[in-house]
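One chain of protein is taken out of this complex; the other chains stay put.
Labels run A, B and C following the written order; every chain starts at residue 1.
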Amino acid sequence: GRFGEFGGKYVPETLMLPLEELEQGLQEALKDPNFLEDYHYYLKEYSGRPTALTYAEKLSSRIGGAKIYLKREDLNHTGAHKINNAIGQALLAKRLGKKKIIAETGAGQHGVAAATVAAKFGLECKVFMGEEDIERQALNVFRMKLLGAEVIPATSGNKTLKDATNEAIRYWVQHCEDHFYMIGSVVGPHPYPYMVREFQRVIGEESKRQFQEREGGLPDKIVACVGGGSNAIGMFAPFVDDAVKLIGVEAAGKGIDTPLHAATLTKGTKGVIHGSLTYLIQDEHGQIIEPYSISAGLDYPGIGPEHAYLKDSNRVEYQSVTDEEALEALHILAKEEGIIPAIESAHALATAYKEAAKMPSDQTVLVCLSGRGDKDVHTLMNRMEGTVE
Amino acid sequence: GRFGEFGGKYVPETLMLPLEELEQGLQEALKDPNFLEDYHYYLKEYSGRPTALTYAEKLSSRIGGAKIYLKREDLNHTGAHKINNAIGQALLAKRLGKKKIIAETGAGQHGVAAATVAAKFGLECKVFMGEEDIERQALNVFRMKLLGAEVIPATSGNKTLKDATNEAIRYWVQHCEDHFYMIGSVVGPHPYPYMVREFQRVIGEESKRQFQEREGGLPDKIVACVGGGSNAIGMFAPFVDDAVKLIGVEAAGKGIDTPLHAATLTKGTKGVIHGSLTYLIQDEHGQIIEPYSISAGLDYPGIGPEHAYLKDSNRVEYQSVTDEEALEALHILAKEEGIIPAIESAHALATAYKEAAKMPSDQTVLVCLSGRGDKDVHTLMNRMEGTVE
Amino acid sequence: MTTYLERLPKHDKLFIPFIMSGDPTPELTIKLALLLEEAGASVLELGVPYSDPLADGPVIQRASKRALAHKTTITSTMELAGEMRRRGLKIPIILFTYFNPVLQLGEESFFALAKQNQVDGLLIPDLPYEESGRIREKCSEHAITYISLVAPTSKDRMNTITEHAQGFLYCISSLGVTGVRKEFSEELYAFLDEVKKKSNVPTAVGFGISESEHIQTLKPYCDGFVVGSALIKMIEQKEKQFKVDEEKTLHELKEQIEELISPLLAER
Partner (left out) sequence: MTTYLERLPKHDKLFIPFIMSGDPTPELTIKLALLLEEAGASVLELGVPYSDPLADGPVIQRASKRALAHKTTITSTMELAGEMRRRGLKIPIILFTYFNPVLQLGEESFFALAKQNQVDGLLIPDLPYEESGRIREKCSEHAITYISLVAPTSKDRMNTITEHAQGFLYCISSLGVTGVRKEFSEELYAFLDEVKKKSNVPTAVGFGISESEHIQTLKPYCDGFVVGSALIKMIEQKEKQFKVDEEKTLHELKEQIEELISPLLAER
């Protein structure tokens, strides 16, 4: 249950049995052709996979370097890669005989994905969400309720994602006998980081096949944004043993030299969060610090333990991108390609532009466009009032 | 340029030449394998087609009759079938050497699609939108601007879709030499209803192929909502010569016995609107009456002339569904399948449920899920305040 | 029934004003018609207000809205024409209407009313040649002059249009819907020359004629002028004034019109 020194199961004793059962159930499921068939059936017939691989022709020529390809996770049902994992875990929950699921959510994307699969597969669903986030993301809250989920406000701490996760874990501790906890990213205690990777690796697998068909080889560089890190792990996993440069992009918020960032790998230190040993943003006394990013999906104080490992083993390079850079990248994509990316994904784009500009035109950069930006339009409107006219 | 007695070109003399040029260019393009290849390339690699065909298992069992399948146009880039047509017309505009496009929009879905393809294909884009709608659909207005389009308020009449269309036509009359008018539905003067059908028939073609693969035959009934009617025509076209019952669903608003509806075929009379002879909602003096529906995409006083023909020739049955019925259908789909449909599409669903309930379980109903409901969440929130808790 | 041609005053250059039936009030529409005749109008274009006037600019759209507020319909407009006749109007009246009101009224009623109210001609801005076969036929049966429009974009269509033109040929002065414009393009002169050469009936320039300079400049290229938006704008600006002192306001309006068309009057 470790990636190098990272990962593990730092959880209350009560959860050890549920985690063991989960791990065993997962291992069996991943070896069961019927389970995998079901999983791929729903990815295809329900979520609309394979998602497109879009060659961003106008963008590439504007950037003036490598050819930029976009893996269009925004075209998934519910608008982001989150659904891949939610489908996988929902099927697993059913297989394990659990009729009730719990999920945590920040901006609401995983909450919506969880509520969605709960509806689809007939599960009862409770979504824990920080009270602050509930107010900021009223639309997603409404979507979840429309889908039949119960949204439970997390009132502790700063009332955001970190606290919603704490509350979800607390609830799970008390109700683990009949509840399945559906974590939304490659974080949490083992086997979650492993499980979520396996349910997200379809991103990279499809990309590899599609890229082969289109370019007859592998991309030179792959870029993905990293909050908890599930879209990045899903994209990177099938390429880890290939000669492809992999770049993860964290949120630098107002700048990594300010206190307002979410650049866990760049600025964090080793510690335990939500059951896993990884890098995190904390003070000298080991108290976790609330991170900041304009992107609600990236402002998580920890990071998936596999990313910590990939960083320390130098397999993946991690960069960071500020709010401003991400917004500029978003605007450029909207104007050049007619695609409004999620602000999360815009972080990956900003780095991809920088990298592509330095590369010759016969090389290629593949970006994981993890989600669509519709959810962010309110944020963008508030932020850019008057500048888009 | 007619469907039976319907259609035609009821336009100012100034537009006759542009329409002739358009018709000729269209005919050539539709015979040009390169054009078709481009069109299908962008449908696939940009918009993510083929869209999924989802078997709504839980829904079907709740309804308790025929198996219900959903053609998932909501999974398209920008969230609705509108993009199919926008891609086609944008490619045609480029082929005809036009660098500027005009579009009209009501709720903003076609406006967003037009702005999207304008960005993607490097065209200048002006979107005409009623001043009322601009206020009600601020998010879509912002999306269009983000995509680089200019949104021009239509201040005449009731300041909604009908008036935006009038303004777009007026602007086109004055600027037809270098502007391409991208109509969003199967309405307007010939060749628009024909052209938009050809660019939307991919919906039906894919459905036919996918249905064959999944069920080994054709569906027994196909249901689609009808405002202008492009998703319905696109879905129906490839099935018109087959033994499949086709049902179009109009918006009955508060009820077809009230003045507040948009049931053009059910309650309208023959007349001319936006260049086309068709059924429309008008008073005894031939003044067009503003229609009503909770769905911004269905409250159009006219209807595509081909629908008028399909009604009069009895090939398609047209029913109508009230706001209440559509909302109930939306809720049911959300809770049973984890899909929040556009309120437009929910009209088709309401009828599909009724039909399916009357059919044996070995029969099938195919519903065109024309778009996703994210855009409607504000409307739903206002409408259902307090009822979803 | 007297025909269009019989009513037409023998002027060298035609002045064809457009007013909207019911704007600002039905009664004033009649007075305006009589005033225009007095001011030198050769033909009256009488507009039927329409909910969706897609060939018209904002000025005429507003007039349409005002007229609809007075419950003006295609029927009441023709009745108004009859009333104009009863009050002595002699010049031809061309009914300007979108196609849909005609359709809804029905052919039979339409032509009965036209005849009864001595309407001389019909102009339908959204009915191009290709769609107008049946109505042209009916017009000629009922001795109603069917007015055609020709635009700079008509090109190859010009021959057909000029061939079938009756009464006068309405030449669209620029691309565009009706409205007030500042300048004319070089292409316009060539276009007007060509139309004039081909046409068997007088040619009248419309769309954007708002200053006497326009008339002065374009006079050599055509046989007359349609003045719509500019006139409606004058009326609109006097809406309140009419209520205060109708006679004086009508008098002022007449002076403004005479000033506008002075280059035509000078030749009479």
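Keep in mind that, in the parts below, contacts are C-beta pairs under 8 Å (C-beta built on N, C-alpha and C of every residue); 3 or more make two chains touch, one makes a residue touch a chain.
Because the structure is a prediction, the values reported are computed rather than measured.
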{"item": "Chain not shown, its touching partners among those shown", "value": "A"}
{"item": "Of A:E13, A:E213 or A:D257, the residue in touch with the unshown chain", "value": "A:E13"}
{"item": "Among A:Q174, A:T258 or A:S361, residue touching the chain not depicted", "value": "A:Q174"}
{"item": "Missing-chain contacts mapped onto subunit A", "value": "8-18, 156-157, 162-163, 166, 169-170, 173-177, 269-275, 282, 284-288"}
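What we mean here is this: only the chains that are shown with their structure count from here on.
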{"item": "Subunit A and subunit B, separation of their C-alpha mean positions in angstrom", "value": "34"}
{"item": "Centroid distance [mean C-alpha coordinates] between subunit C and subunit A, Å", "value": "66"}
{"item": "Multi-chain contact sites of subunit A, meaning residues that touch two or more partners", "value": "none"}
